[in-house]
Structures are given as structure tokens and as C-alpha cells.
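A protein chain is absent from this complex, but the other protein chains hold their places.
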Amino acid sequence: MTAVDAAFSGAMRHLDAVPPDWPGNEWWHWLVFTVICIAFVLVMIIVVIYVERRGIAFFAARVGPNRTGPFGVLQAIADAIKVLLKENITPSNADKLVYWLAPAVVFAPTIMIFAVVPFQNGAMMADLNIGVLFVIAISSISTIGVFMAGWSSSNKYSLLGAMRNVAAVVSYEMPVVLSIAGVVLLAGSLSLNDIVLAQERVPFIVMQPLGFLLLFIGGCAEINRSPFDLMEADSELTAGFHTEYSGMKFAMFYLGEYGEAVVMSTIIATLFLGGWQGPVLPPWLWLIVKILIVFFTMVWTRATLPRVRIDQLMAFAWKFLFPLALINLLVTALEILAWPGDLPLYIIPLNFAITAALILLGSKLFKVGWGRVEV
Amino acid sequence: MELRTEPFVLNIGPVHPSTHGVFRMRATLDGEVVLDLDPVFGYLHRGIEKLAEERTYGGVIPLTDRLDYVASMTNNLAYVLTVEKLAGISVPERAEYLRVIMSELQRIAAHLVSVGSFFNDCGAYFTPFLYMYRERENICDLFDMVCGQRLLYNYMRIGGVSQDIPDEFMPALKRIIPHIRGRIDEYDQYLKENEILLARTKGVGILPRDLAINIGASGPVLRGSGMKWDIRKADPYSIYDRFEFDIPTGIQGDCYDRYRVRIEEMRQSLRILEQAVAQIPAGEVRADVPHLIRPPVGEAYAHVEAPTGEVGFHVVSDGSIAPYRCHIRAPSLMNLTALRDMIIGWKIQDLIVIFGSFAITMGEVDR
Amino acid sequence: MTTSLSTREIAGQISERLPDAVIDAAGTAILVNSNSLLDVGAFLKNTPGLDFDYLTTITAVDYYQYFEVVYLFVSMEHNHSLVIKTRCQGRDNLTLPSLVGLWRSADHQEREIYDLMGITFEGHPNMKRIVLWSDFQGHPQRKDFM
Partner (left out) sequence: MKFERYGIGIAKGMRVTLRNLVRRRVTTQYPEQRLVVARRTRGNELVWDKEKCTGCATCAKTCPQGVIHIETSPGEENNYTVEKFEVDTGYCISCGLCVEACPYNALFMGYAFELAKYQRGALVLTRDQLEADGRIPSSYFRPELDETLPEQTLLIDRKE
């Protein structure tokens, strides 16, 4: 048996395990859940677009879309039809292949993430034992699509927006991952299903208030929600990376943008708010309710806050969120070492105190330089 | 490995969400940093100075509406003051009060627009903008009641104002003053102390006091730089010497100071309004001036403190029914003189904020 | 109240320093020789007691035989003002010294006068058209422009 054979059989052994253990061990499972995932994402996108448009409008003392359907609920569908009928314009200097590919690259990952999100105990497409890792990995892919779009449009606004997005996502990946790591430590598993099950006693938001804040802020930055929406920055870059896109390709970006918002809300809801857990209502409804609560908070911040500057954005990630995330991870690890097994509930006030102290300390120490560069 | 980089040129405008109209800035950028800036004017040039030479003195007033179209009243006032100075016309007492009331209402309305769009430039997604517009609507209602339009008022006349206010005006104004004062306080809570806004505007776009004077800046831009200069105090026109008010000034002349000066000016305007409402006498609102007025040969310059700064008209008369020359001192244009100096070295995002803090109106810049 | 300084008095002061500068000081404005405009400007700005630090407005008026350019100076320190006039004879190749070096507020205004009236300001760093496009023919604010 040569070394090649050994390697081959080793690889085959891994291949055996490739379809991971389906929950329920039914072969049709993937088919059903593929449909469910896609449908769930698309429906949720329509819902959150409605929530966003009406929410922003209500915050801004307006009424928002209210003409299509009762209370304007069909506005997203009307927009979709309109956008489908629009002409697809490709700039003459565009890098055609990349230009065409970018919208798909942005949109596809948002659906893929839902493969590991549990809608109920075990009701998920694949209970990956590395679920959290999968989420982090896949959610970063759309950045590549954004950069492809910005680069290929041969538009300076697009390129600036795309560069900003790459910089922001790479920086904010750190605090996001570190704050998720705290949850993983608490749950003792990377599987999202196990993490949700571990929150049966209390949701992790009370065990990890700092982690929740960090994930929320970092998540907002990663999916380019205000106040970190620098890649679109409508008052500066007109529309950022998708300035040149029109028709269905623009719609894909639009869907992708809200898809990412749904994904981030889902991750936050799953990791910190107890996912599908909850009394009375059916589990999937609890999940949706929690997603909408998180999303509404995002709408609220978007309606309220001005936009930060790019250097402040980076400084905020590296000088404020990153150290806090590290300390948060350390504190969590120490707590788990100190109380093996289930953590006692009296550490909840302790955690809140630590959070407050850390935020105060971080705020005192945090400082960014002046934005001016000598030229 | 060293990467070869080169600066690139970005055209901001003339059609861009944050250029307050059709302004174009040709920015040379190194990544995000602005290396050079070349403002390009003229996309809204309508030749108002030339048009004014072919109209009667009264017919120029609608043209002045279209200069700074968010503050038509003060433009009207500046023009009619000039012609009155030229022709030596005195204005009835009640008309003077009405002019003050209208100018101060206009100042509040224009500052609300300026501040709202400044927040919008900072990236607060339309919410503060619409709040400000909501309060401005109250003032537009009053203007609508008085002169029948909400934007281009054409209210001032040579020798007074076009017509007296209706009976329901004063009660409405008395209700609106406290309302707006409360709302200004509320919106101060909204963004005055907001950390992100402070980070974006404090220390950004500093216009030093000496430079501000040297470039001929006026209005909130000059006062934001710490110069206590307000035409209403320095060279009181109309009846401004009868009212008690303060001149708010900034400290270092950054974007935040300019924004704060605007807010404080609104409060002072409300003070003036309260005094004017209490003092206004009854009587005529228009002096007996012929429709086709022929001022004597000569020239006159009169200026008012408009929301954007010192609006001045330099009218030369040759004794005919039309001005021989009507030059407009446009504060927005002058305030932009130092734009390049203030922006170089800052990021492109700051460019939008600094530009927004001037609150220019293109109708006035290009005329 | 901004006080208008007595033109005769100031004209006397200017004449002491710059003998040929003042042509006429009878009216509300001092008419100065266009060649010595820059010197007069420097005198007005730098003389203690005058300190005209603020150039409010520049107007050019077309009188067919000549163009008159009117400068309105204000001193924010002393709150007084002064009007200076200067003239360009003829209709072609008109030049005046630029005051941008002394008051930068002249920058856009002189460009505008160049654009609309056709008076070139020597020493202006950026003497280009401002409101009209660069290859526009003529100067529309002139009285003979149709």
C-alpha cells in the first residue's frame, strides 16, 4: 500500500462523511429544507423590506409605502416587478464577466447561511458540528461580490464604495468572531442547534451582554447598515458599489443587502436571543419574531444616527471593539473555568457590571486621531 | 514591495445628492484623501443681474425671490431697501415691523433647511431632515397665508409690503413661536451631543477667523469662526435697533460651530419675533409709491443679514424706470472662496460635510 | 451703525502717501487711478486707523465709454466703510490690478467680472470664466451684448 493509496483511502473516508448526519436520517431531507431555506429567505426579505421602509418612514415622520395592497405590504413585490422590466445597462468599460457575476456572488451566500440555522429543535438543513464556523465563512463571501461589482463597473464611486466595504468587513470580522467565540465557549459547541439548546435556561444576551453589543455593532458594520453604511453612503458616493447596476442585477444587490440583514438578525437572534426557544408560540414563529426585533433595532439606529467616517470606522473596530471582544472572551473563559458545568445565574449581574465597566473604560481610552492628512 | 499609486479625479456633481443643487467639485483624490479641489460654478446661472436691467424696479422683486430660494423674503428685503435708499422713500411703521417679522420667520425657515440638509450630509438618513421640514411647514403656512405662496413670496414692495397680514396671522404666529422653540430644544437633544456627529464635525473644516474675514465670509460661516459681526447689529437696517437679541458665535470655526450658530440664531430670531409681535403698531403697510418708480440718477448699496450671510444689492440708476445696473452680493458665493483650503487633506466624506456646513443655495451662487 | 468715512479726508490721506492715485473725491466715493489701485488697497488695508479688512463687494458698471469698478470696503474692527471706484477706458483689452493678494474675497468676484464684463484682473491666480463655460464668446453683462 503506497502512500498515495493511503492518502486516497483517507480522502475516501472523509468523503463517506460528506453528507453530514441529516437530522432524522431521511434522504429527502435536503430537498425539503433547500426549498424551505430559499422560501424563508425570500419571504423574510420581503417582510424586512416592508419593515424597513415603513419603519424608516415612521421614524422620519412620514407614512411610507401604503398604496400597493393593504398597508402597502405588496410594495416589495411591485418594486420587484418594476425592476424586472427595467433595462439592463452594462457600462461600456465594464469588465463584463465579473460585472455579471457579482450580483449572484453577493446574493447566494445569504441563502446558504440558512442551511445551518435551526427553525426548531433539529429542524435545519444540516446540523453541522462546525455551524458557527460555516456561518462566519460564508457570510464573508458576499464581500467578494461587492468588490467584484465595484471593480468591474469602472466607476470611481463604485470602486471607492467597494474598497470601503472590504476594509470594513475585514476589520469587523475580528470583533464579530471573538464575540461569537464567547457564546461558543458558553454553549460548548459550534453547532447552532446545540447553541440554541444551551439557551434553554436563559438566553445568552443576559450571560453575554457585552458580546451581544459587540456582535450587534460589528454585525451592523459587516452588513453595511447605518451608521456604518459607508459602501453605499448615499450622500457621498450616490449609491456606492452598485451605482452602475440596473434592472435585475440591481435587484439582486437589493435582495442581497436585505438578505444579509436577515442573516445577521438571524445569527444574533440564534446566538443571543435563544433562537426558536420561547413559550406558547410555535418555534419558527419565535425565530421570526426575534429576527424582526433585531432588525427593527437596526432600522431604529439607521433612522437615527449619522454616518461615521472611514478612518473612524476602522479605529472603532480595532481600538474599541477588538480589545473589548478580547477581554470579553477572556472573562467568559475565566468564568467557565471558575464554575465548571452550568454557570450559576448570579453571574448575570456580574456580567452586566463587567460590561458597564468595560464600556466606560473603553470609552475613556478610545480616541481616534484627527482625520486630516498633510498633503 | 512598493505599490505604484496615482491620484485620480472624481467629479462630484453637478448631479449629486449632496451638492445642494447643481454644484460641481472636481476633486483629485489619493484614495479617500482629497488632494486638490476645483469648484465649478455656473450650472444654475440665469443671468438675473442682466434680466434686472430690463425690468421695472418693481418687476425685479420676483427675480430676487429666485436667488436664494430657501430665503426669498430676505432677498426681497435687501432689494427693496436698496431701491428705497436710492429713491429716498420712507416706509410706514407697520410695514417695517412686518418686514422684520417676515425676515426672522424666514431666517428660522432657512436655518431649519440648512441644518436638516447638513445632518443629511453627515449621513443621518433623512430623519432630521424631515423633522426640520416638518417645523418649516408651520412657517410656510404663515407665508402662504400672507402672500399666497410657500416658496417664492414676492412680498416686500418698494415702500412697504404688498398687503397687510390677515386677521388670523397673529394668533397663528403666537402659537407657532413656542411650538418651534420647543421643537428646537427637542432636536438639540437628538443630535447635539451625538458622539458620531461630534466626531464627524468637531475640528473638521476649520475656517480661522482671519481667513474668514479675508475671504469675505458672512453670516453663520463668519460667526462660526468667532467673529461677532451681524449686519443687524453692526449696521442696523429697517428697525432692528429696537430689538434685543444676541449674536451667537462659534469658537474655532469648524462645522460643528457653524451648525450650533444656526441653531442659536433660530432662538434669537424667536426672541425678536416675540418682541416684534408685542410692539407692532396698526397703520398703513405701504407708502404711496408710483408703480413705475424712477429713482434719481445715482447708486446705492444696501445689505441685510440673510440666513446665508450678507445679501447686498448695488443698484445704479440712470433715472429711467429700470435699474441701469443691479449687482447682487451673493454670500453663498463668497463663503465658498476658501472651500479648497478647508478641504485639502480631509477625506471625501469630510468634503461633503464641510460643503454641507456652508449651507449654500445654488440659485444664489450662480444667480 | 457702519459709518461711511469722509471721502475727502481719506482721499487726502491717500494723496499724502500716493500722490497720483486719487482722481476725484467729491462724491460718496473716491475715484482712484487704476494703476495705483493695488497701492491704494494696500494702504487702506494696512494703515492703522483705517484697517479695511473686509472687501464686501465689487461691482462693475458699463457706461459705454468706460467701465467703472466699485469696491466697497468695510472695517470690521472700527465698523466703518469706504467706497473706492476706478475706471477702465475703452471696450477692449481692459485690465485692472487684482486685489486677491490683499482680500481673497475678490477671488470669485473678479472672476465673475471678468466673465460677465470682460475686465481682466492682472495678478489673479485663476482668471477663468466662472459662471459661463470656458469657450463662451462675449461678455453678457455688457450693455452692448445682445
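Labels for the chains are A, B and C, by order of writing; each one numbers its residues from 1.
To be clear about the criterion, a contact is a pair of C-beta atoms (placed from the backbone, for glycine too) under 8 Å apart; a residue touches a chain by one contact, two chains touch by 3 or more.
For clarity, every value in this text was computed on a predicted model and none was experimentally measured.
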{"item": "In the full complex, displayed partners of the excluded chain", "value": "A, B"}
{"item": "Residue in contact with the excluded chain [from A:T34, A:N66, A:T90 or A:S246]", "value": "A:N66"}
{"item": "Residue among B:T74, B:S114, B:S162 or B:T337 touching the omitted chain", "value": "B:S162"}
{"item": "From B:M132, B:V146, B:I215 or B:V365, residue that would touch the chain that is not displayed", "value": "B:V146"}
{"item": "Contact set of subunit B toward the excluded chain (per top definition)", "value": "55-56, 58-63, 65, 127, 131, 134, 137-138, 141, 144-149, 152, 154, 162-163, 166, 168, 172, 175-176, 179, 186-187, 189-199, 291-292"}
{"item": "Contact footprint on subunit A, counting only the chain that is left out", "value": "58-63, 66, 300-301, 303-305, 312, 315, 320, 359-360, 362-364, 366-368"}
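Basically, only the chains that are shown with their structure count from here on.
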{"item": "Chain whose Cα centroid lies nearest the overall Cα centroid", "value": "B"}
{"item": "Rounded Å distance, subunit A centre to subunit B centre (Cα mean)", "value": "44"}
{"item": "Centroid spacing, where centroids are CA-atom means, of subunit A and subunit C in whole angstrom", "value": "62"}
{"item": "Centroid spacing, where centroids are CA-atom means, of subunit B and subunit C in whole angstrom", "value": "26"}
{"item": "Of all residues in subunit C, the ones touching two or more other chains", "value": "none"}
{"item": "Per-residue overlap in subunit B, given as positions that touch at least 2 other chains", "value": "none"}
{"item": "Footprint of subunit B on subunit C - complex, ascending", "value": "1-2, 53-57, 59-62, 70, 72, 76, 79, 83, 103-105, 107-109, 112, 116, 129-133, 140-141"}
{"item": "Sites on subunit B touched by subunit A in the complex", "value": "8, 10, 16-18, 30-33, 35, 119-127, 129-131, 134, 190-191, 194, 196-197, 199-200, 203-204, 344-350, 352"}
{"item": "Subunit B-facing residues of subunit A, complex", "value": "56, 59-62, 156-157, 160, 163-164, 226-227, 229-230, 233-236, 238, 302-312, 368, 370-375"}
